[in-house]
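Take a look at this one; I'll ask things after.
Of the protein chains in this complex, one is absent; all others appear in place.
Which chain is which? They are A, B and C, in the order written, and residues in each are numbered from 1.
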Amino acid sequence: MGKLYPDAKAALAGLLRDGMMILSGGFGLCGIPSLLIEAIRESGVRDLTIVSNNAGIDDAGLGLLLQTRQVRKMISSYVGENKTFAEQYLAGQLEIEFNPQGTLAERIRAGGAGIPAFYTKTGVGTAVAEGKPTAEFDGETYVQERGIVGDLAIIHAWKGDTEGNLVYRKTARNFNPVMATAARVTVAQVEHLVQPGEIDPDHIITPGVFVKRLVQCPPGYEKRIEQRTTRPRETA
Amino acid sequence: MGKLYPDAKAALAGLLRDGMMILSGGFGLCGIPSLLIEAIRESGVRDLTIVSNNAGIDDAGLGLLLQTRQVRKMISSYVGENKTFAEQYLAGQLEIEFNPQGTLAERIRAGGAGIPAFYTKTGVGTAVAEGKPTAEFDGETYVQERGIVGDLAIIHAWKGDTEGNLVYRKTARNFNPVMATAARVTVAQVEHLVQPGEIDPDHIITPGVFVKRLVQCPPGYEKRIEQRTTRPRETA
Amino acid sequence: MPWTRDQMAARAARELQDGFYVNLGIGIPTLVANHVPAGMNVQLQSENGMLGLGPFPYAGEEDPDLINAGKQTITELPTSSYFSSADSFAMIRGGHIDLSILGALQVAENGDLANWMIPGKMVKGMGGAMDLVAGVKKVVVLMEHTAGGKPKLLKQCTLPLTGARVVDMVITELGVFRLARRGEPRVELLEMAPEVTLEEVKAKTEAEFTLANA
Partner (left out) sequence: MPWTRDQMAARAARELQDGFYVNLGIGIPTLVANHVPAGMNVQLQSENGMLGLGPFPYAGEEDPDLINAGKQTITELPTSSYFSSADSFAMIRGGHIDLSILGALQVAENGDLANWMIPGKMVKGMGGAMDLVAGVKKVVVLMEHTAGGKPKLLKQCTLPLTGARVVDMVITELGVFRLARRGEPRVELLEMAPEVTLEEVKAKTEAEFTLANA
């Protein structure tokens, strides 16, 4: 049984259940696993806890799962781009746990690396440290943060081989490699499917051990731009 | 003032002092910063604490600094290949702090990442946990380990650009990238010096921010093999 | 005459040094990139996983895989490198970034910073700000001196903190203040914009401050 599945629905078959915790790669709309998010939407699974830096926008990314009210709780660092989020949150229909972005990334990295807890300076003396143990090391105060391990991670990669070895492109890397390590099952969507040996083993960012299933993005797969900013061309 | 120095001696000028802690990349003799080790030997600096997975062999790698008795203490996971080490240790002339290899790697990673302490299952119930705080998380016992930050890290890379961006080759990567992050100053020796832009930015393992100085290996730079093992050619 | 936003950014750029790795926040801090002195090597870090940020792309050359922390399309440089969010914040938290320039809602005498949350308003999240102020070697706040006529440089922050005792310097349209992250809290006025009077600064500042070299 190989790791490659014919489509996103098949790649998620048997993995989804109500109330589960899903880690989703991506930063804004960059490097998000859109196909897998859409398949989760189609599945109708509910009461999800989603760990993702952002919550998508109203009609894209994780915003799709907010529209359908499949999400019970978000663990994120910034959700400012999503109006649906604001409405559901203010109506008490959605929980949010804000983590500093670096603490979020490190909690996931720790979860994947068998580290149940670590200490950080980030957030000491602020609301995020409330209720958490603190400790002094070399005269400085640090707050203890816990590792996160999810039931499922969904990620997006640029290229992947059938062994599950993955590479990412530019800033679409972001949270994808770290989330790939921190769930009981990781499913990856890849833009370009290649054979083992086609990716230089020195360039592989996510070794295949972390990826249980993968699916190729279909031709014409669309990557959206959230803030299209440009500069004028210099006049000759 | 660029990061490139004409030779190892120049690259270390002003950085060495008695009693300092030096982190050295490499695993066995693979990917060790030989040029920089030789320059440290020439400098005569003493009472060093060296953090390195291994201690080299008698006439190569960190073994050179043991021969000259420049090392006061090693923090390592395995030193079995070095007879000089054994003699000095048994004579009480050398201290050793053994760390499990993964704990050693993680302590260095933590030091570089601003994590003063973390918890791990490794070593719980063994001598390495003695005297260290333990804590329970989700019913399991873990031991607290501390981050390591050195005064100087010396590392070996395959290619580097003048900005200090580095890539490694095969298993010569080992401890090099993580040690690059965990010292006040990191000096890298590179086999191949290139210009910025010549390494694909998606392939860079150590971004230039971690590397303060670098030096190119001279033509004919020798990389030694510790255990030359081969298989017979299949007969046709 | 108070400084314009661009002049504020230019003043902040004087805190740059050759070889610095710098993280710029959204808003006025972004303008600092336009004021890097010619010949000075400064690399910009973006916390979503990039060192060596280039300028915005030409129209038609936007790349959805290449954005900054403000989700804006950008370009790469020959010096650029990419890494994961975990590695990016290991870099930030580990003290490898020399300078962070960011905006603020409030700064207190003791260096406390509030810039992420106004209770009662919809909360968007702190993003990477808490990590940046906790981890970066030097933190410069670039902000309007007042908001709705009320001082922002205060005796104590009234809004939830982003970081406690994290600000080294505050630059506003009126002048430049140096703060102390350790020891006794202390605010020193280092410079004033042209034609701005000490009386005006005092009137618009709640924090106690002294004149540097006074």
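We adopt the following convention: a contact is a pair of C-beta atoms (placed from the backbone, for glycine too) under 8 Å apart; a residue touches a chain by one contact, two chains touch by 3 or more.
Predicted model, so just to flag it, every value in this text is computed and none were measured.
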* To do: Taking the complete complex into account, tell me which visible chains touch the one left out.
  => A, B
* Tell me which residue among B:Val149, B:Val178 or B:Val209 touches the hidden chain in the full complex. => B:Val178
* Of the listed residues A:Ala113, A:Ala157 or A:Ala172, which contacts the missing chain in the full complex? -> A:Ala113
* Which residues does chain A use to touch the chain missing from this display? -> 1, 109, 111-115, 161, 163, 165, 181-182, 195-197, 201-202, 204, 207-210
* Spell out, residue by residue, where the missing chain touches chain B. => 27-31, 53, 76-81, 86, 89-90, 96, 98, 100-103, 105-106, 108-109, 120-128, 158, 168-178, 205, 223-233
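In this text, only the chains that are shown with their structure count from here on.
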* From chain C, which chain is the farthest off, judged by mean CA positions? -> B
* chain A and chain B, separation of their C-alpha mean positions in angstrom -> 33
* Would you kindly tell me how far, in whole Å, the mean C-alpha position of chain C lies from that of chain A? => 28
* **Distance between chain centroids, defined by C-alpha means - chain B, chain C (Å)** => 35
* Asked: Among the residues of chain C, which are close enough to touch at least two other chains?
  -> 76, 82-83, 89-90, 92-93, 135
* Of all the residues in chain B, which ones touch at least 2 other chains? -> 113-115, 201-202
